[in-house]
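Below you will find the structure I want to go over with you.
Note that this complex is displayed minus one protein chain, with the remaining chains in position.
Note that the chains are named A and B in the order they appear, and that numbering of residues resets to 1 at the start of each chain.
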Amino acid sequence: MSDVIVVGAGVVGAACAYYAARAGLDVTVIDRGPVAGGTTGSGEGNVLVSDKEPGPELELAVLSNRLWRSLAELGGFEFEAKGGLVVAETDDVRRQLTELAGKQDLEHTLVPATGLRDYEPHLADDLAGGVFYPQDAQVQPMLAAAALLRHGADSYGHGTLRLRLGVTVTGFIRSGDRLTGVRTSQGDVLGDAVVNAAGTWGGEVAAMAGVRLPVLPRRGFILVTEPLREPLIRHKVYTAAYVTNVASDSAGLETSAVVEGTPAGTVLIGASRERVGFDRTTSVPVLARLAEQAVALFPALRDVRAIRSYCGFRPYCPDHLPVIGADPRVRGLYHACGHEGAGIGLAPATGHLLAQLLAGRRPDLDLLPFRPDRFAEEAA
Amino acid sequence: MTYDLVVVGGGPAGVAGALTAALAGLRVALVDSGLRLGGQYFRHTQDAGQHPGHAPALDRFLRQAGALGTRAEVLLRHQVWSVSREPDGDLLVHCATRAAAVTGTAVAGAAVIGGAPTGALGERAVVLRTRRLLIATGAHDRPLPFPGWDLPGVLTAGGAQALLKGGGVPAGRRIVVSGTGPFLLPVATGLAEAGVRVLGVYEANGGLGLARHPLLALGKAGEAAGYAAALARHRVPYRTRQAVVAAHGEHEVEAVTVARLDKDWNVLSTRVVECDAVAVGYGFVPQVELGTQLGCATRPDVDGSPVLRVDATLRTTVPGVWAAGEPVGVGGWRLAELEGRLAGRAVVADARPTLVTSTTRTTRTSTATPPPGDTAVVPGVFARRHQRWRAFGEALQRAYPVQPGWQGWLRDDTLVCRCEEVPLARLREARSLGATDARSVKLLARPGMGWCQGRVCGYAVSCLAGEPQPQPPRRPIAQPVTLGALASLATPEPTADADATADATAGAAPGEPHDDHPAH
Partner (left out) sequence: MSFHITVDGRPVPVTPGQTIGAALHAAGVRAWRTTRFGGRPRGLFCGIGVCFDCLISVNGRPPERACLLEAQPGDEVTTA
């Protein structure tokens, strides 16, 4: 018998489990696969504040950014405070970026065209300028998720944070109108509360509990280059189009250049967005566009070889906000999913706030914008 | 403009398949990454290619390769990095190359979409459009890690063989050959006949010695006797239940530890042998990633390796895609050549209806199930020979399994992944962090994330991750491609030029009614 069952051992589930254990709760984490086997294992590890419009998601991101820094002190993964450089191709876009930066209330530096190469010596020379955000960072998402689970277990007792991998949740157990556990491929697991941290598959888990949660996959490809001897790119660099694409409602293919180096020496190149269900088939046209945009930004990448690519499925909701909080439709059911492409960045705040809720405390941030039943209202 | 068939791989399977189809009048291109046709078995020096008169099998292959060159487009030094399906059903074969554009063969320029060379490497993207694909990509050695296996001078058995056959260079002067399988024998005899000292052949399996070699039981007495005689002539000891379990040296290999093993390959006793080179191999890994890119189903081979599932006509589970040779099951060059011919015949049978009904695209017959009347495609005599040789290949694999004791040869600091320099200890750490399979071990500890994409360490990582057998590979980019060449594909080629080229060359293809799609 656990206080909390967390469905999903991705980074969000790991953060929920870690903070719940820290709040004194007994937690069982269940995943049908390994740790970080879903979207967490298919991302770049973005911890971004720069790409968010002012509002509840930005507040969540700022809180999360602070929490990631302290979590990294636990060890097991590295918090790379590399900073993000958003670049504008035209003066018009540069003005828009400047305007956004003015509203966000984040630490930032406006970078004129002539100053871009002080940040990134290999940038193309026809750019109009940009904005540098020192708080933007990166973590290795799989290691980070695994580290949170391990710290949770090590610090608060392996009996307090139990990890059940390769176990598939097949349904819920109820007592009256209240959830009292989950049915799994390996028997029943009882618990007072169930946290749906199933990411892109969160809608399916919700459906098992009889509630609608419109979490859908938005596919993205990432190109990985050969490891470079000398780092070519210092920060996370992306074009302004990324901000618009993130917020876009288009189902069609959208790509924008997001380029960064990693400690392993490789360069990661994103980002594409398209709604094609869970289709893993590699799209050469998408890879070609990612390459074209990256080369346009960093001409020196022309001779660098792509050696791998991978794709993942961002869990997106129609309003691009995550779902965090208790589900008023089913007692005992909580959600922590639907973070789209920002799950790594938003995970600690999500876990922290949800743990406060589970422990009967008032969350540090208002969870109203993230409430699980908001879509039903819209439909009505 | 579209090829009737593109063959990937210029070894015995690929050349036989391409030639069979080209002789029947199909428009064929064959793509290979090497400098010359031949693959691994028929690898030869440039000189040998120009002056035939060596081994009969090689001479025959070279004649086939020569015949192919006049009837099909042969693109050497082209690395296929992706194959993909177009909405109209055609397949695109994406290559990267630094070779100059080829002109002047029978179907020059047909259906080739190419970008301009880019960057300091001068690499170009080349895209072949085709109705059908034959995957004849062969296999590579399956090494097992051991302490010191990354020292220069330690090569795979196939690597030592390639160096000798393709470059005329022995890997060292005092060589130890180790591993398991019949392939160790030609490697050792080849080196001995090249005049270098082979200090020993250490076969981890087979407690019975060369006199009871499984080749004998399988009706290959002549072949086994030939190797035995050659090894005896050069006084090369052949030791079973022994293996190299460590290599030593500062900058290069200077000595190895040879161990006596029990039947599970646990070390019983060891001794040190001084040498300057090691050739080591534990069977083969079929290269199937082009098939898995297209969604072809796989099955575990006798040794558990994922291979492409095919029917009696070598058709995969994906329409329009055939496979032959090691990618459908390790079995050697004779089997590969036969399968190439059978696949070629099946492709011709598939293409003929298309060719005679050029106006109706709906008659294209590539379906997931083989057409009725397979005996017309694969006559009984071939089918029986195919089954016999396939059974022989499987029997050999059964005789030389990899036993789990090798994991005990490793130390905590032994590199498992050479590319990302991941030692055993980090793999163990990944498992303790919640990795439950090879993929999650890779995500947490990076083995297989480097240049070779796990081709070298994949088998070992799968075993060390506790998987019952390796999962089919996921390699969306099968070969490195420069971002410049990849970016050149982002702008669609103007179709007008491509069609003009296609129309100009169509007339040159004799007696070949063809079936252009609407411009795309």
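By definition in this document, a contact is a pair of C-beta atoms (placed from the backbone, for glycine too) under 8 Å apart; a residue touches a chain by one contact, two chains touch by 3 or more.
A quick note: this is a predicted structure, and the numbers were derived from the prediction, not measured.
Across the whole complex, the hidden chain's contacts among the shown chains comprise A, B. Among B:L23, B:A57 or B:L121, only B:L121 touches the chain that is left out of the view.
Annotation: of B:G25, B:G153 or B:G434, B:G153 touches the absent chain (contact as defined above).
Where chain A meets the chain that is not shown, the touching residues are 227, 229, 265, 303-305.
Those residues of chain B that touch the chain absent from the view are 33-36, 40, 45-47, 49, 77, 120-121, 140-141, 150-156, 158-163, 166-169, 171, 251-252, 418-419, 421, 450-452, 455-456.
Convention: only the chains that are shown with their structure count from here on.
Averaged C-alpha coordinates put the centre of chain A at 39 Å from the centre of chain B.
Considering their complex, residues 82, 84-85, 92, 94, 118-121, 293, 295, 420, 433-437, 439-440, 443-444, 446, 449-451, 453, 475-477, 480-484, 486-491 of chain B touch chain A. On the side of chain A, the complex with chain B involves touching residues 9, 33-37, 41, 142-143, 146-147, 149-150, 163, 165-166, 223, 225-227, 264, 269, 281-285, 287-289, 291-292, 294-295, 301-311.
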